[in-house]
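One chain of protein is taken out of this complex; the other chains stay put.
Right, chain A next:
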């Protein structure tokens, strides 16, 4: 008996040793292995909604314009230059000559028209290859006209200033019409773009491989190939990084950032992002109908401690609805509410809201929500310290959205929320206007309403003068900060870890993962 056990044990050990080569975990030279947080949904940029997918798309595709590396300023890509009509309704683009898709088909004005018509025109023969959830970014496009082979014209039904930044967003990336025609609804698994890397293979749940496009119009990249690996469990993702199985780790859990920082084999990258984390306050009813109570919670919560202790320095304290990443539109004079429990108590006393009971919706996870449960409980504790009794209700993300999006009325006093956007317009326009109340189809689930803010946001959207827009947004921030319809908490700094032999890596403020300038020794 014992002999059998011993035999099995030694056979197992021998097998293990035989199979365990020295190169158990090593990434191949000049091939970058990126640890992703999930399997992509689709490689069709018009179909996807997740940052996780966009990290791949921006390396396969180009848009008409793009954000200049490291900034949110627009620079030419597939369009070489453009003019905007006086009334802000007509955008005319001259297209880059001699660009071809990876499948060999040429890029021209017809291509551009095909791309936008597919998303926007329900009668387009390939509209069925959708749905295209983010096509509302281009809802103001009335018509796309081919002027000549290399000139295309967009006509808008109303002036819409964020149009250019939306073109630079992943939804504005340009796909190959020939490939869409060939693969139909399976296009998302057979993508073809004009970008620095061409699609090689997608092995479900294991990897997406892209390889160098030697004919790239902007110069062929140095990397031979990139492998995107989905590793959903955060601990496993960190373990893969530590064991050398991946070269780039995105969305490092806050707890592990310090480990990588102390290790010379790794470089930690951080960058601001257009991200806002806040708790919306129900302005319509209950204690938060009183502005003083809303301001009181902004004083009562120790945001410094939230970003330093809970988020371990992976975020910065936020002051208002527009994140500093939009540097041109951000109002630097608006300072975050300081941590001042005394002031909070005074305001609560003035408003007669001492000891008020509040219901707080907290989510368990979700896109951009960071560490929602610990943050919710920390906020609860800070509010308890000034005598507010906060009752937390926790929901799984989809359920949470189903509860919050139709509005908080009759259900809750406050709810966590986070947004990542490509233009300063998007978030306030969708969440702070009177016309964006849930019954009108917007996301103003906490019913904030200030005619002055409505007015400012509407004119900022239609103004085509960037300086004027900037002034309007600065004013919005000052007013909203004072009105405090939200508990302003944090702006996330995105992070990534690379191994020491990765060079030229830079995080982008728009959360995309541009790898065309990266090399690996």
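Please note the rule applied: contacts are C-beta pairs under 8 Å (C-beta built on N, C-alpha and C of every residue); 3 or more make two chains touch, one makes a residue touch a chain; residues count from 1.
Quick note on the criterion: contacts and distances are computed from a predicted model.
Asker: If you look up the hidden chain in UniProt, what protein name do you find among "Peptide ABC transporter permease", "Alpha-E domain-containing protein", "3-methyl-2-oxobutanoate dehydrogenase (2-methylpropanoyl-transferring)" or "Sodium:proton antiporter"?
Answerer: Of "Peptide ABC transporter permease", "Alpha-E domain-containing protein", "3-methyl-2-oxobutanoate dehydrogenase (2-methylpropanoyl-transferring)" or "Sodium:proton antiporter", the absent chain's UniProt record names it "Peptide ABC transporter permease".
Asker: Return the single residue from A:61, A:278 or A:443 that touches the missing chain.
Answerer: Answering carefully, the residue with contact to the hidden chain is A:443.
Asker: Considering the complete complex, identify which of A:117, A:153, A:240 or A:290 is in touch with the unshown chain.
Answerer: A:240
Asker: Can you work out which residue in A:130, A:159, A:374 or A:504 touches the chain that's missing from view?
Answerer: A:130
Asker: Taking the entire complex into account, which one of A:110, A:350, A:396 or A:465 touches the absent chain?
Answerer: A:396
Asker: Where does chain A touch the missing chain, residue by residue?
Answerer: 1-2, 4-5, 8, 15-16, 19-21, 24-25, 27-28, 31, 33, 38-39, 41-42, 44, 47, 49-50, 130-131, 133-134, 136, 185-186, 188-189, 204-207, 227, 229-233, 235-236, 239-240, 242-245, 366-367, 396-403, 405-406, 417-419, 438, 441-443
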